[in-house]
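For this depiction, one protein chain was excluded, whereas all remaining protein chains were kept in their positions.
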Amino acid sequence: MSPQPEAAPSGVIHDIGYRGYDGPRLGRNLVARALFFHSLRGVFGIGRSARSKVMPMGLFAVIWLPALVIAVITVVTASQGLLNDVPVQFARYPMLLQPAVAIFLGTQAPQAVSLDLRYNTLPLYLSRPLERVDYVTAKYAALATGVFILLAIPILTMYIGALLAELPAGEQTGDVVLALIGAALFSLVLAGIGLLIASLTARRGFGVAAIITVLVMSYSVVSGLQGIIGHGQSDLATAGWLGLLSPMTLVDGVQTWALGAESSAVAGPPGDLAGLVFCLVTATVVVGSYLCLMYRYRKVTV
Amino acid sequence: MNSTIIRMTARAMLGGRRIYLLAALSVLLLVLAVLLRLFADLSPDDTAQFLHGVSLSTLLPLFGLIVGTGAIGPEIDDGSIVYILAKPISRAEIVRSKLLVAVTAAIAFAAAPTFLAGAIMAGTSANVALGFGVGALVAGVTYSALFLLLAIATRHAVIVGLVYALAWESLVGSFVPGARTLSIQQWALSVTEAITGPGVISSDVSLGAALVLLVLVVGGTTWYAGERLRVLTLAGDD
Partner (left out) sequence: MSHVPVIATEDLTKRYPGITALDRLSVEIEPGVVGLVGANGAGKSTLIKILLGLSEATSGRASVLGLDTVSHGPQIRGQVGYMPEHDCLPADVSATEFVVHMARMSGLPADAARERTADILRHVGLYEERYRPIGGYSTGMKQRVKLAQALVHDPQLVMLDEPTNGLDPVGRDEMLALIRRIHTDFGIAVLVTSHLLGELERICDHVVVIDAGVLLRSSATADFTRASEQLAVEVTAGTEAVARALTAAGLTVSAAGQILVVEITGEDTYDVVRDTVADLGHGLLRLEPRRHRIAEVFEGGAADVSAA
């Protein structure tokens, strides 16, 4: 811990001395981009301690594995002539794995923002050329991109399986593109909600519990209601409208109506008006989350 | 049981944001029950399915998680647990006191609303309300004890608990039949089945086995939590 030796009055000078910096200084946009990549790495625990890798990587494996299995099954059964389409529609995959996706968001959304709030690191960011809007945008984009990667890789894996099984390429490609669009929507909606909840508390543990509770409870409640009303009452229309009330069923509804996917919920949006409403609400949730995040970070005392 | 610790824990857990989340969930359950009763024709089966899916499978584990970790997690996080540990109170007593608060909260905010929701939706038919109320109570006690232990044993208790409550119990439990014997949900369901009578709901675990496992788990986790508290190392660092 001794300071750099000063230049000796005689003899060899080892002290490098202080070197100024004359090189380029990047502007806001590039800095925001650097924060984006840094946060994206953090979403998967890359570049951090081994412990912070366990959860995201473990969940990534849990979410990817079934897709791998499905891809293999596709190839095997198609080669025996037993199949002419994939066993599981690409677009249905996020919904099938939704508990795991919810846990991923529950752990990684707080990782992205609660730490900065808890350790009070925000003043260090904001005393730099970065503005609050850059911070929020970078974090939101990073988490959404992370979730998209989480969903896209399994979907693409199943697609490759379908191609290897020599299923009709045009049809499969069309399906996979639509599924990826759906995955993008899921990412935006879930990341927005998760980030907003996480930013409300500096206590990471509570943020995790709150996010998972909201995502899982809402799905559970909506499914339960749809079950009773849709099947018990045979009122699929109302059951369909109920899908607006949970993020997962909301995006599933948009997928079903706008992208022609099979519904994974008990009931999809009944009719075109409902479909439009679903799309509108989805857009509102995304934009609304972003705006609320901006407001939250404007209010945070630095 | 130490009344000061009980008071402190109660104040910490129920003050601030946590109580809003807990209350919101209970209210949600009750509102849903009322709406369903008003607008839908509910058979006892419907009620049972609903309570199983929403309350036992989802609400109870999450509640147990929130109150079990909330009873001691924040104190460990910010280090103020030191003040309690420095007093001449046995570790087991500390655990029991905190568990009491957690269980009371779980009963008040999860088990009782479940019972009420059942009563609203199905009246007294087939003892559904009573069955699920008791099942929820049993589940609440067990989950609270389990998550209290996790909060002491690992710093990432919430995450570990979540993986168990959601992934293990629902995913693995659905695909690996043997695993269902080890699911708290199934034990609670077994108790419910015993009360509602057959046909409404079925559990894969016999009542006798369930009761034994429940007592073992609650007793074991409570005891082990005391042991872990004894050797708790506070990290100011990670």
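The first chain written gets the first letter, and so on, giving A and B; residue counts start at 1 in each chain.
As a working rule, a contact is a pair of C-beta atoms (placed from the backbone, for glycine too) under 8 Å apart; a residue touches a chain by one contact, two chains touch by 3 or more.
Keep in mind it's a predicted model, so treat the numbers as computed, not measured.
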Touching the absent chain when the full complex is considered, from A:L115, A:L156 or A:C292: A:L115
Hidden partner interface residues of subunit A, rising order: 1-4, 16-21, 23-28, 30-31, 34-35, 38, 47-49, 52, 115-116, 119-121, 123-131, 302
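We adopt the following convention: only the chains that are shown with their structure count from here on.
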Separation of subunit A from subunit B, taking each centre as the mean of its C-alpha atoms, in whole Å: 29
Subunit B-touching residues of subunit A, taken from the complex the two chains share: 49, 51, 55, 62, 99-100, 102-103, 106-107, 200-201, 203, 205-206, 208-210, 212-213, 216-217, 220-221, 223-225, 227-229, 232-233
In the complex with subunit A, residue positions of subunit B that touch it: 17-18, 21, 25, 28, 32, 36, 39-43, 46, 49-50, 53-54, 57-59, 62, 65-66, 69-70, 73-74, 77, 156-159, 162-163, 166-167, 170-171, 238
